[in-house]
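A single protein chain has been removed from this complex, and every other one stays in its place.
Each chain gets a letter, A, B, C and D, in the order it is written, and its residues are counted from 1.
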């Protein structure tokens, strides 16, 4: 028990050290790299908290895709003139430190002083599982009990895509985003991009599929599929599709659209918006999740790719 | 006998037509404004502007000679009511608005291309009529705002002087509205049953925990409106800058919003000696201050403006003495005095244009009635002014304040003679004044109305016309004029040696203070620029979180 | 617990609440796929429909005299999410529908898809973001779950930020970036607070929380963090750094919605938090802190507005000031006293009338800028001659901002002043009066040159039809000043009633 | 000290570190990194609360877990939008800064529409 405890403490110390490095590093690029490592370690903490679904999401999206995004940005911003950004004067830094420490201290105390036994919805969530036909309570929360949140969060993704695209120069509208790849395709990367995706696609679909009963689901599976697409784009094997492509747009909205449609159908067949008829809940949920996986797999790379940067090809 | 029958018939008519007339009185100007949105209405607008006050005049006649009546809107929380003091002022104001609109039309204003003047005129008119009939707090406040704010559009023109006058006017107006708003809120809060009727809140005023503050704020708000010294700074500037018909209605009718305010909101049923005498002293100070500053001016419009400062002082003194003694007749007497001022002051402004327009040969035709009116203001026997002085004599009492008030007639005489002197000498500074029959007839009509109307209205105050004609009364109204007339000679001779303070005198100091406050504004701007820096704002964010949390945890 | 669960059952007509959100969401998705011209058409067709739904919700609340509730998926809280519409929600929904409709009609001229192309960037983004904004606002006004409200807030931010920088100028990009980062800062604090509340009570449903809440460190920390996060999004002084540049540089239709509605959304959640979640705690001091910040906002916002040289910046700073008024409601409407109903009505009315007045003013200012080619205040001399209707709109809006009758702003001020007098909280009354004076000053600064008669050179003819849209909004602000007493009773629906008013 | 408490303290410290970075670092990209750090700290606290709510045979309350998953996706989209804005700003101006310029007083032209 003490060994585990020591390991926990070591893990926590590592996570905090990396976090501090991310804040303190001089170079933005180094900080971004540090952040990726931090995210991976953090997903171990999530495993230690028995939240494997979150651990997968954190590793795939929180650390992985976000990391790619930030590293790419840091690389692009290397030429930025730093002249205007003088750092904060030391007394102010100290004041900021004190304020942050006060907030952190109060938070820690609050969390440690939480009531025992902790209130929980686990019994209700588990108790209602049979009516959803699912085995994974987290998936049940996401797609059934709090389906509304999940559907709207997909709309958030669509709006984020619109927002990112809206930053394109007018002339580039309808064109393709600049692919997230280095100037010269690397042979090694190309090799990886050829070997990995078949495996990755199988794993991604597997994770989505088992998500009904075990850790996994649309988010995690979709993120892995997204990673495969991003690798092939980075390696120069595929091009990002033009933003005017109807097929791309259909894929991007298919998740929330199917969700919304089935939710509306619920008004007629199950007596309420986002309600599922008992008996056929599980197939419907899997149907929705399939499209959500697809949407996530397409949305994450498009968000990383950024706004269109090339004029549309005739 | 027939008089009683006529009165009964009038009372009956008041009961059946009155409420509708009240709504029409207030609604007509805005209806005309709406009609001017279409071009056909715009072309007829000068005529429509003359007609706009007619329903108000009819309502005033019904209520004045018949019986009071009221109107309550079902759709809005608006109540209107007309009693004798209100009717007196409403009628006089409506007459003046009609005459001035006639004059303005002759002057070529408010036509198709002059939307600003027309809209300002009609909105001010609506407020000016509205204050006399509003019977609940919110309606009164609305009407008061209407009679005050749109008048800005009547004052300004394209020169710097008028822009300055407009700015000063707006500053005073908005400040006055603010005082009044807070006063009204206190009045309403002090009414235990939640009624917003002016009658109820004023009745509850003496017992209200906020009574003193409410009274002080309300009086301060109205005092700013009637321009008592030292809060008079806007008045000379605005009346000098405004075109003549506008100056006429502003000085005659619009200012009476403050007078009706005093009449309606001072709790005359309770004797409040300290408050009343304080107001009276302020009024008398203003009465003499206006004269003192007025005789240093050369522009007839400015002189008339200072005369208003002085006359409003007398009115405030009357209202104050009424409050001091708890005299329930004071409202009617004050209203009568004010109604006389409505007509005479309005007519005198028109006289400036009429005299300038009349060729030198027929100058006397325009000048003689003006002289009569000017001296009427000082209380010349056989004029309406004498009646007005007589009406308020009882309220003013025979003490020091009463004596001083009578003696103020000497100042008025001096000031009016000075005015007539400048009127005879000075061509009108008003560029718009042109020779026109319509213009002259407007002036004659107004002058006639000003002379006749007080004689018709005087019986309503409970006085007898014969009282005004007794030798004692004649003597009493004449004697204060003599020292004034005597002083006029040296003024005539050596007046040029007097200092010439700028119109609006102490307002210059106020403007300096405001300019100095720009520095404070710049300092605030610098502070704000600092706060808008990211680290400052972000730290403020954390600070607020910590303070809020601490405040909740310590449970203060 | 049992009693509460039964109280949280769906009411008749509850599906309308879901529909109010589904409509714009469906619009977003459809527009995204069909793109181009279709997006504009979809938005403009959906807006009247949305207005109808909002009106039906208001009617439903009015008829039943109690909040409408809808349980999504049939799952009752705490496991599921409930939508809830009380009087305040209903009027906010209506206001949103009206303002968005007007802004949409107004924006048709700014964001048409040019002939000859299938789709252009700005129109595509604008019409989708507009519907996204609308969906998010409706979610905020209907949400009964604090986490769901978090998602709504994020949706709102994501829709609002790109609108600020649609023209792609560096200035607007910077404004948008500052807005985004600060808003994210705010929402993460909000989420942190929500997490603590969940940890302490096992639910984030507002109704359930209000009955369970008690004084505990978790509640204190949660309230402080959530409130601060929301204040950052509301741009309450001194957290307003992002507002003036963002609101002043956005396209006019977007500015109107941002100032009129978007900042009100986070304010609305703040109100929910303090009046629906936390009212059982002693809240005097925090409420006084909020009102103090509000007072500072009034002072600084008004003075800064007085000192601006551009019309849109002046109006944006006026928003900073007017937001301050909203927070004066907290100490005045807290608890159950004879004056709290007045204060509540006043606060809500201030929210509504500012929404209409400010939307109208931003639209008018946008037209002025389009017509003159600039919006420098010093260059507005003679505006009244060429654009009388726009000047009239600015004047009507200014009337409401100053709190002069007849306007919603006046009635709101009257009610708040009454409450502050009757509760003995004088400082807020003085602040309100001083704010009115300063507002008079900056409104005067705009109107005085407009009244002057100088010759202005126009870049484009004044668009009368679009001026009428702004006028309609301004008239709404004025009409609120004539609200009958039934309207105030409506605003109280869903509020705890003071049974015996002494 | 059990794992949940330890993770709770870690989460609180992460929040502190993230806040510090967000407040003090002048570079927007670093602010975004700090924002993600802050976010992950908040999510971790959520996770701790979920872990404390272990019951009914599962090791952590699923509801907060689901919220965290939603939150992670939202935080990612936010980062993506911010990065896109930042890069566009960099292209336009050649600099990346969040410094408050005084709301440009001179630039009154073309601000409409």
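Keep this in mind: contacts are C-beta pairs under 8 Å (C-beta built on N, C-alpha and C of every residue); 3 or more make two chains touch, one makes a residue touch a chain.
The rule is short, and it goes like this: contacts and distances are computed from a predicted model.
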item: "Multicomponent Na+:H+ antiporter subunit G", "Branched-chain amino acid ABC transporter permease", "Membrane bound protein complex subunit mbxN" or "NADH-quinone oxidoreductase subunit J" - which is the UniProt name of the missing chain; value: "Multicomponent Na+:H+ antiporter subunit G"
item: Visible chains that the absent chain touches, using the contact criterion stated earlier; value: A
item: Residue in contact with the excluded chain [from A:98, A:171 or A:195]; value: A:195
item: Touching residues (missing chain, whole complex) on subunit A; value: 186-189, 191-192, 195-196, 199
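The rule is simple: only the chains that are shown with their structure count from here on.
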item: Comparison of B-D and A-D by number of C-beta pairs in contact, larger one; value: A-D
item: Inter-centroid spacing, subunit D versus subunit A (mean Cα positions, whole Å); value: 13
item: Between subunit A and subunit B, centroid-to-centroid distance (C-alpha), Å; value: 71
item: Inter-chain centre distance, subunit A versus subunit C - centres from mean C-alpha coordinates, in Å; value: 31
item: Where subunit B touches two or more other chains at once, by residue number; value: 532-535, 538-539, 542, 545-546, 549
item: Overlap residues in subunit D, where contacts from two or more other chains coincide; value: 15, 19, 22-24, 26, 32, 45, 48-49, 52-53, 63, 67, 70, 74, 77-78, 81, 85-86, 88, 98-100
item: Topology of the chain contact graph, where touching chains are joined (line, ring, star, complete, other); value: complete
item: Subunit C partner contacts - residues on subunit A that touch it in the complex; value: 106-107, 109-111, 113-115, 118-121, 124-125, 128, 144-149, 151-153, 155-156, 158-160, 162-163, 165-170, 173-174, 244, 246, 249-250, 252-253, 256-257, 260, 263-264, 266-267, 270-276
item: Residues of subunit A defined as touching subunit B within the complex; value: 88, 92, 95-96, 99-100, 102-103, 106
item: Residues on subunit A engaged by subunit D in the complex (per definition of touch); value: 4-5, 8-9, 12, 15-16, 19-20, 22-23, 28, 31-32, 35, 38-39, 42, 45-46, 48-51, 53-54, 57-58, 61-62, 65-66, 69-70, 72-74, 76-77, 79-82, 84-88, 92-93, 96-97, 99-101, 103-105, 107-108, 111-112, 114, 116, 118-123, 125-127, 137-138, 140-142, 145-146, 149-150, 153, 156-157, 160, 163-164, 167, 219, 296, 300, 303-304, 306-307
